[in-house]
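Sharing a structure with you now.
Excluded from the complex is one protein chain; the other protein chains are retained at their positions.
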Amino acid sequence: MSSPFAIETTDLFRSYRTYEKNPGIWGSLQGFWNRKYTEKMALAATNLQIEPGQIVGMVGANGAGKTTLIKVLSGLIVPSGGQAKVLGFTPWERDYRYLRQMTVLLGQKNQLWWDISPNDSYSLLADIYDLDRGKAKNRVQELAGLLDCGSVLKTQLRRLSLGERMKMEIIGCLLHDPKILFLDEPTIGLDIVAQTAIRKFLAEYVKEKKPTVILTSHYMDDIAKLADRLLLISKGQIVYDGTVPGFAQKSKSKQKITFALTEPCAHPLILAEQHFPQGTLQFSVEVTDHQLPSTMNQITSLTGITDLRLEQVDFEEVIHDFMRGG
Amino acid sequence: MRKYWRIYWSFFRTGFIADMEYRANFLFRVVTDTVWYAAQIIGFNVIFTHTKSIAGWDAEKTRVFLGLLFVADAIYMIMLSDNLDKLTDRVRKGELDLLLVKPINSQFIVSLQRVSTSLITNLIMGICFLGYSFAQLPDASVPRLLWLLLMIPCGLVCLYSVRFMISATSVIFTKADNLQFLWHQVYRLGMRPDQIYSRWLRMIVLSVIPVAMIASVPARFVVGPPDWGLAAWTVGWSIFLIWCSSRYWKLALRFYTSASS
Partner (left out) sequence: MSFWRRNRAFFKLAIVTNLEYRFNYILDSIGQPIVTSGVELAFWSAIFASTGQQTIAGFDLHSYMAYAIWASFMARISVNWMYEFRMIEEVESGGLNTLLVRPMSFFEYYLSQFLGYKIVTTLISLTIPVAVTVALGFPMIWSRLLPAMGLAVYYLVFLFIMSFIVVTFAFHLTRIQGISVAKNLALWIFSGELLPLDIFPEPYRSALIHLPFSSGVFIPVAYITGRVDATVLYSGVLSISVGIAALSAIAYPMWKWGLRRYVGTGA
């Protein structure tokens, strides 16, 4: 491999064509003969370099382009333009040598076979990936042990609960020991217990096997706990690329002070550059670390303070603020 | 009554809007049904190159029969087929709950809410073919066509009622795919004039499985003098069957509520 990167993209983009319809019967008739199409940019020109062994968390609203990026990199869809190399292969050529080294987990889709048991699915996967049968069996046992789900391996997939099914899917994904993992919403729709179990498992797995991972999730905890690099995508564009703590730093507001007054304040107040009009009762101020001491001084000089609280701003909120600002 | 017409109109509207969305499907439905019509016509034409008539039906009369089959089948497909085929699915997915809570006759909404407007082209083709084959009849008599205004609706009502009861069975047993599937096979019996069948089979297709009512019976009133006994039977039987279907639906719903609670 000439490139030092596991994943590298240059000006990679993808656009879609959609069609708009006027309402009513007349609109339908018009749409039947004559359609107006519009181009929509799902992924704007992306330049990305990911080193082997890196765990990249991707965050963004629905339709921001995360899934599109994953689909292009895993060879599912062909980009509208630009280049991408993953492990030295162009993904959408779907070279079997590439496909054997990578895996995709799509949280909302079943990848195992619905009507047969996970064990049967795994032996089918062993045939597809040309794995040694005995080794594959041991690996299933090992992974099932880690995920604590050995008891359901022989039950048909359609009879399993969502959480169990997801665990089964994860085993299926990791069976061929992939070097690259694309995990799209691995914990979506699961209850807290299952989420935590899967998170814990993935953390242990990446520590041991050191694969390159791109992970998307709606649950910021997934990202914060697992990822060592964060990509924030908004409207098809990467708007932040760095570490998780670095992101929190960059997005200034780090801590939140909330308090109330027993009497409405008599004068307008300025706390950490934020304005509060005369008569305010409830206050909520976000401050950076270096603003904290002076702001606290200011607040404590007020009379009639009740319910003063200082909280760490939630990671999730930080991201939302960042996106709103950007 | 007015209310139901208005509701039906809005079913029609939404059906139309939905169908227009899928242009390719629309065009292919037309192609498909043209092929199907052609197959029926070709089939009989080929046989009539080897024989003059089958059970009293010669080439001209058979064409009228086919014309009626296309027209009645098109109406059935536009108004009913999709609804009845999907009823089992709806029951299984629990969609029936949403329909049952509406302040409207549930049999009406379950049977008619989806209108396959894309098949109107079929109806037009069918009417054209019927008109053509009627004109070819040596003893064509226009007043006889008036019989169709009575016989086609009655035939459809018979067919609908039985088909609906089969679908309604799925409310009781939830899994009745196989009944539906057998129905589609048996429906083929209606694609040929009933006189070609043996006595007992004819009795069945004119009563319990009234597939012959849809085209065979109306055709007889167009190609020959009216058979008053058959007319009385068709009208009476259609009234009886629709009554049965509504009773059966109520019975089925009792099972439905008791099963899900």
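For reference, chains read A and B in written order, and residue numbers begin at 1 within each chain.
Criterion: a contact is a pair of C-beta atoms (placed from the backbone, for glycine too) under 8 Å apart; a residue touches a chain by one contact, two chains touch by 3 or more.
Since this is a predicted model, take the numbers as computed values, not measurements.
From the options A:Val78, A:Leu162, A:Leu281 or A:Leu310, the residue with contact to the chain not on display is A:Val78. The hidden chain makes contact, of the residues B:Ala39, B:Leu98, B:Ile124 or B:Met203, with B:Ala39. The missing chain, though absent from the display, is touched by one residue of A:Lys109, A:Lys135, A:Lys154 or A:Arg309; that residue is A:Lys109. In the full complex, the hidden chain is touched by chain A at residues 16, 67, 71, 74-78, 92, 94, 96, 99-100, 102-104, 106-111, 113, 115-116, 120, 123-125, 127-130, 156, 184. Residues of chain B in touch with the missing chain: 22-29, 31-32, 35-36, 38-39, 42-43, 46-47, 49-56, 177-178, 181-182, 185-186, 188-189, 192, 195-198, 201.
The rule we apply is simple: only the chains that are shown with their structure count from here on.
Centroid to centroid, with C-alpha atoms defining each point, chain A and chain B lie 52 Å apart.
Residues 13, 16-17, 20-21, 23, 26 of chain B touch chain A in their complex.
Contact residues on chain A toward chain B in their complex (touch as defined above): 21, 24-25, 27-29, 31-32.
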